[in-house]
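Mind looking over this structure? Questions follow.
Left out: one protein chain. Kept in place: all the others.
As written, the chains take the letters A, B and C, and residue 1 is the first residue of each chain.
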Amino acid sequence: MIDKQVASLEEAVAGAKDGATVLVGGFSAGDEPAALSEALLSTGARDLTIVNNGVGGLARGIAALIAAHRVRKIVCSYPRFVGGTAFASAYKSGEVALEVVPQGTISERLRAGAAGLGGFYTKVSAGTLLGEGKETRIIDGEPYVFEHPIKGDMALIGAQQADRWGNLVMRHSRRNFNPVMAMAAAVSVAQVREMVPLGHFHPDQIHCQGIFVDRVVVVDPEPKNWSARP
Amino acid sequence: MIDKQVASLEEAVAGAKDGATVLVGGFSAGDEPAALSEALLSTGARDLTIVNNGVGGLARGIAALIAAHRVRKIVCSYPRFVGGTAFASAYKSGEVALEVVPQGTISERLRAGAAGLGGFYTKVSAGTLLGEGKETRIIDGEPYVFEHPIKGDMALIGAQQADRWGNLVMRHSRRNFNPVMAMAAAVSVAQVREMVPLGHFHPDQIHCQGIFVDRVVVVDPEPKNWSARP
Amino acid sequence: MTPLNRNQIAWRAAQDIWDGAYVNLGVGIPSLIPDYIPKDREVVLQAEVGIIGMGPTPKPDAVDPDIFNASTQPTSFVPGGSTFDHTDSFLMIRGGHLDIAMLGAFEVSEKGDLANWNTGDPATAPSVGGAMDLAVGAKAIRVLMEHTTKDGKPRILKQCRYPLTAAHCVKAIYTSLAVIDVTPRGLVVRETIPDLDFAQLQAVTEAKLTLSPDWRVIEAPAIAVTV
Partner (left out) sequence: MTPLNRNQIAWRAAQDIWDGAYVNLGVGIPSLIPDYIPKDREVVLQAEVGIIGMGPTPKPDAVDPDIFNASTQPTSFVPGGSTFDHTDSFLMIRGGHLDIAMLGAFEVSEKGDLANWNTGDPATAPSVGGAMDLAVGAKAIRVLMEHTTKDGKPRILKQCRYPLTAAHCVKAIYTSLAVIDVTPRGLVVRETIPDLDFAQLQAVTEAKLTLSPDWRVIEAPAIAVTV
């Protein structure tokens, strides 16, 4: 029988290794699956590469990992968070390396990793600072840059509901990077607000199939840092 | 006010030009939006390139277009239909050219066209007859072939329900190529079973956003060739 | 001569959005646009986070914290509005499905080059977000900005000084002083504020301007600045 629910956050993130690439879902610190990302602290894993749209918020989740010196590199589109100091000071000191990637290119590179593609060409960043050093090709008279897939060793994502197969439904703006990150990682872990019985979901209305999800953990949605705006 | 519903099949396919590339949704003849594809007959357009998973069924839709000598080329993964003669004889006589593309590569090329990408590398077909002549690159020690985007001048797709914005919901196995074809064409036309009021759909449960859809026409679902298995 | 304030710039740009247009609004002045779209036009607003068909900002007691826009501010759905994941959101953006992206900018060049993501300050990490995707992908890029910097230096330049977001992408510029089209023959002034003569405008613009034969004066309503 398939039952992907685990009882604790520690079980949920078990096996994270030093040097791992961890994909962290959510659009910003406001919907980061922070309980999962800070549970990584309990694993002792260091030298992590974090792929996220941003660099975490004030104190929880990614910011806590940076503050605890667990992060070696961040791949993101928007390395700025008002009032956040964890990344800013680690970046200034050189402790954390930064790869800035246009937001759509992050999700497309993740999708390429998920879909078994070897890379793709995009116009985005061609002829700009972020396109420097990238292989460039003229396609239909316009410059395109080559982008490589991103795969994660682990994905930490958020969802509204899950069943025991790991089928997930997300709510409103909180879908964002979560499905593609689940698809792009070797081990994908979802923090959900609620478990539902198998068969609860309408078959045409699942946002991320259980085949992409390895572990599910219910996290009390009450703590403000999980449900509140950043 | 946005209202994409049109009153007739003729209006729905208006503007199809000689030499146009027409993306025809559905997985097989059983769920081909046949009312739309055979409405193309009324436009007089010739030398069409049809992109579809197959080559049409017994008599309706794509098969009717081939029989009426409107088709110059077919891009598909499975150019065979039990009992169907329209394509088989046009292929034998050389009237219709054929480009066989692996099924997943068709949808991925369409998605690249829809997403503004310049092409991508895939392992699929590398080292095979279908990979001959394609640019090949070794990525992580394995051969990949380069695939170009596909864009349509028009897409003809099927859906269960639409609202006046052109938001679409598909039912069960009938989703398949329909969303990505709507996304990949300059003019996208949906044949639907039912119109629903704007706001009827749950915001998280739309399968193809209206931004990808230009025209919607209600087709009586009763005719056996639209709802029956091939 | 009174320059348009930020809300008036948004008002002016809003008048040029047609009924049925699909539009992405950037942060800053563009975010003020929704209040000024003529009521008889149905305009569909998209945001990078994966939402289309956004409605007005909800009252504080009506905020649903799961409905937010690309600035992570609370928003709402209009009937027909929906969500999708990030790969579909940027397929929409990069694939040319949006009619207009209305963006803020630091600088625009006479060729329509856009600089709106990086001031080159080595102390802060450069933050691109979805700026490059929008600049490359939307069918038309329209920029909304103050005509000059706070210390009066031109922002419309022969060549951008800041790192580019994308080259040759801007189609129109709405500033505190004028509406300017980027054309193959250079920058063409379509409208100016009252009591501003062409020489005055050119004096605060580094790039060469020409006056459109259809030139006219902007008649903006009085609007208080809200942000």
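Just so we're on the same page, a residue touches a chain if its C-beta (ideal position, glycine included) is under 8 Å from a C-beta of that chain, and two chains touch if they have at least 3 such contacts.
All of these numbers come straight from a predicted model, not from anything done at the bench.
J.: List the neighbours, among the chains on screen, of the chain that has been left out.
T.: For the complete complex, the undisplayed chain touches A, B.
J.: Please identify which residue in B:Ile66, B:Ala86, B:Val124 or B:Ile150 touches the non-displayed chain.
T.: Once the missing chain is taken into account, the touching residue is B:Val124.
J.: Among B:Lys17, B:His69, B:His172 or B:His202, single out the residue that touches the unshown chain.
T.: From the options B:Lys17, B:His69, B:His172 or B:His202, the contact with the absent chain belongs to B:His172.
J.: By the contact definition given up top, give the residues of chain B that touch the hidden chain.
T.: Its contact residues with the unshown chain are 27-28, 30-31, 55, 77-80, 87-88, 91-92, 98, 100-105, 107-108, 110-111, 122-130, 171-180, 207, 227-230.
J.: Across the whole complex, list the residues on chain A that are touched by the chain not included here.
T.: 1-2, 111, 113-117, 163-165, 167, 183, 197-199, 201, 203-204, 206, 209-212
Keep in mind that, in the parts below, only the chains that are shown with their structure count from here on.
J.: Between chain A and chain B, what distance separates the C-alpha centroids? Give it in angstrom.
T.: 33
J.: Between chain B and chain C, what is the separation of their C-alpha centroids in Å?
T.: 36
J.: At least two partner chains per residue is the criterion; list those residues in chain A.
T.: 108, 122-123, 171-172, 175, 207
J.: Which residues belonging to chain C are in contact with no fewer than two other chains?
T.: 83-84, 90, 94, 136-137
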